[in-house]
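Just one protein chain is left out here, and the rest sit where they should.
== chain A ==
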């Protein structure tokens, strides 16, 4: 299967043409500018959201220190499916609208406490969202489409298809939160300050002392 054929499979998978197909065909080279998929005016917003999810604490910087907007942009561009990309990008616009409607202020102008409360409510909304009948129905349809695609590809001896199986996107805030945690705990500040990173431990101890509150190993 060459790459163009592979793309046609993904096209089927997504039920249409692929946006950014030229980038796929050119291979994987991170060519995203600082703002990447985000509107320039949203960078500060995403920085604030990331900092609210993982704030700076006395021992370690938070989301801002980890420069997560760059990471998020790259992952959304290069690693997300089109479906996931649409959900999260539309979600950012929705978040801005909801914040304005509720507080008459942009998210970045809220107090820290208002920011936490707002995102906590969004998180609760995200948990409820995946329990709705509408979500279940849409997910079932999506999963069935994937299963059918994988089955038909297997019949054509394309056994790699099942490894390209997409999962139906959750609520957009779940994705923002996951991206933040994922990026932070693989960032330099997250791994070396919030966690304990030892490149070369040198030996092994299978019963090393630990007390609640001690930092976990980064890897």
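What we mean here is this: a residue touches a chain if its C-beta (ideal position, glycine included) is under 8 Å from a C-beta of that chain, and two chains touch if they have at least 3 such contacts; residues count from 1.
Note that in this section contacts and distances are computed from a predicted model.
Novice: Missing chain's UniProt protein name, "Choline dehydrogenase", "Phosphate transport system permease protein PstA", "AraC family transcriptional regulator" or "Spore germination protein YfkT"?
Specialist: Answer from the record: the omitted chain is "Choline dehydrogenase".
Novice: Thinking of the whole complex, not just what is shown, which of A:47, A:78 or A:114 touches the missing chain?
Specialist: Residue touching the absent chain, from the options given: A:78.
Novice: Which chain A residues would touch the chain omitted from the figure, given the whole complex?
Specialist: 1-3, 6-7, 10, 23-24, 27-28, 30, 52-55, 57, 62, 70-71, 74-75, 78-81, 116, 119-120, 122-124, 154, 157-161, 163-164, 177, 181-183, 185-188, 191-192, 194-195, 197, 199-217, 219
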